[in-house]
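Complex shown without one protein chain; remaining protein chains in place.
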Amino acid sequence: MSAEVLLQATVQGLQMGAIYALIALSMTLIFSVGGLLNFAHGDFMALAMYGALALYQSFALDAYAAAPLLFFGFFLLGFLMFRRLVQPVLAAGVLAGAQLTLGLVFVQENFLLMVFGGDYLSVPTVLSNKNLVIPPLTMPWPLLVGSLLAVVLAAILYVVLMRTDFGRQVRAITQNSDAAALMGIRIDRVQAIAFGIGIGLLGLTGAIIVAQFTLTPAMGLDFTLIALIVMVIGGLGSFAGSMIAGAIIGVSESLGSLLYGGTVGAMIPYAILVLVLLFRPHGLMGEH
Amino acid sequence: MHDSRLLSSTTLPWIAFLAVALAPLAMSSSWTNMAILTLLFVHLCIAWNLVGGIAGQFCIGHSLFLAAGAYTSTLLSIHLGITPWIGMFAGAALAALIGVFIAWLSFRYELPPLSFALVTIALAMLGYLAISSIDFLGASRGLTLPVRGTPAMYQFRSDTTYYVVILIQVIIALALSMWLYHTKIGLYLRAVRDNERAAHAIGVPVLKYKMLAMAISAALTAFGGTFYAQYLQYVEPHTFAGINIVIQIILLTVVGGTGTVWGPVVGPMLLVPAGEWLRHSLGGSLPGVHLLVFGVLLVVVIRFAPDGLIGAFGRARQAWRFRRGATEVVTR
Partner (left out) sequence: MLEISGLVSGYGRISILHGIDLRVEKGELVALVGVNGAGKTTLMKTIAGLIRPTAGRIAFEGSEIAGEGAERAVAAGIALVPEGRMVFPRMTVWENLMLGGVHPRARPYREATLERIFDLFPRLAERRDQKAATMSGGEQQMLVIGRGLMAQPKLLILDEPSLGLSPLLVQETYGALRKLNADGLTILLAEQNVKLSLAVSNRGYVIENGKIVLTGASSDLARDPATRKAYLGRL
């Protein structure tokens, strides 16, 4: 196997890793809201991808132009959903919350199946099927742009969480919600906004990576699992950890399938997850 | 007074269950298939509930046990001509072994609840991917059982016989789960669920009981897997090793009420027929619409009764008693 092919696979893995990291960070944000493990995470993103498809089909709107629209739409969806659905269930315990999101997997997958059918679909964009060639590398533009935007968005999210009053309020609620209430923080509202941002980010992410993927109604679960893996391996709430974990998963998946075939490539992230959970339960960079 | 309470707490639900479960025998054969599917899910939910509900370990790895039961009995039948009546025990043993290993892992590494869920999901995915790629196991195409057509080989001419087999399995599983719940074992398991550390501190052998719960739950699930494989006479990874079926099992149990004896019975008995009915009445119109309605139904139940229908029923009954008690005081 030539060095060029390995390099190519590594670069592609890193780019996928950046996207994984962004999805994992939005999952972490949602997890920080009352400990909700969102099994429907990837399904929200799948919904956004189909949303981009619908906007293209109805208004010839390019997915990249639709991205802000999808962000706000999904923010609203998340905000309302938290108020009406998630919060009351979460009050009964984090396990009930996780079970609710399992139900949402069911709802969303079948909603997509009903509206769009079960066939593989793709969304044409300005960047589709175009490559950037920098010998010896050939990089698909959608993946390149998607990964760069993912890094930028992740950095913005990090700054919002670490450096703004809003971010401090979110973290305060995670660390001690009674004390947060004593600061006059409106816990319900901050949590609903944080959840909305998490879902909104999925809307945005779906739009900026849609050109790289073929759509099927059941695609969400794979993304959920990858996000879980990256979130756990990176250490909950660690920005650098998520980036590194995303890179590890992306590269090992890509090299694994190159060297040993697709199945082994797909198995590697899960094997890594089991090992990390057993031997570094707080992740690579997580705080205890 | 004492007798009537006994009647209402144990006997009455059994009578109700058997009445509903036996009803399909009196109906046309088109109902039998639905009844079999329903009872299969009752069986699987009872099995999952032992670990996921009563012992409070949010396990998403039960597809491994289902696959162990389905594949072991099928392979033994195909290659060695061993009847699934024996193969089912081999499958159950294998499943129990895997279950004990998982329980040991979680104890040895002190996995917190959500990490435990993630480990079991990852193991389930590894199992699914492995099965889908190993040719000996039929890879993603699956394996078809040779037609032998004899009851000795777990093959029956009439669906009614399959129905009787799964009904007997469910009765055994239900009796076992009830017995476990009310004996020392169930008490210990619930103590572990409520506070593992405290349970350990008062001398509950936590590891032993976690392993026991997992072994029983895994073996029962494997029996379900064998049954389903023989009923379909076909195994393939998506149905028998995919995560989707575990999600269904969990949701059906949750709707009924996790951690209760009757929750995993009530959930599937109401929702599987409801889902089938939806499929009949809506399925033709749009793909997936019946599953969508079904999913919305699940979400609504979780939203308004996070502790399941059994919990909601208990609360309603208590409120009614309270009201009646209050009026008694007033009239006096």
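Note that the chains are named A and B in the order they appear, and that numbering of residues resets to 1 at the start of each chain.
Please note the rule applied: contacts are C-beta pairs under 8 Å (C-beta built on N, C-alpha and C of every residue); 3 or more make two chains touch, one makes a residue touch a chain.
These numbers were taken from a predicted model, which means no experiment stands behind them.
**Student:** When the whole complex is taken into account, which chains on show are touched by the absent chain?
**Tutor:** Across all of the complex, the chain we cannot see touches A.
**Student:** Can you tell me which of A:Ala91, A:Val126 or A:Ala181 touches the chain that was removed from the display?
**Tutor:** Only one listed residue reaches the unshown chain, and that is A:Ala181.
**Student:** What residues on chain A make contact with the chain left out of this view?
**Tutor:** Counting only chain A, the missing chain is touched by 165, 168-169, 171-172, 175-176, 178-186, 287.
As a convention for this text, only the chains that are shown with their structure count from here on.
**Student:** From the C-alpha centre of chain A to that of chain B, how far is it in Å?
**Tutor:** 31
**Student:** Inside the complex, what are the residues of chain A that reach chain B?
**Tutor:** By the definition above, chain A touches chain B via 35, 37, 85, 88-89, 92-96, 98-100, 102-107, 109-114, 117-118, 217, 221, 225, 228-229, 232, 261, 263, 266-267, 270-271, 273-274, 277-279, 281.
**Student:** Going by the contact rule set out above, which residues of chain B touch chain A in the complex?
**Tutor:** 58, 105, 109-115, 117-119, 121-123, 125-126, 129-130, 132-133, 243, 247, 250-251, 254, 286-289, 291-292, 294-296, 298-299, 302-303, 306-307
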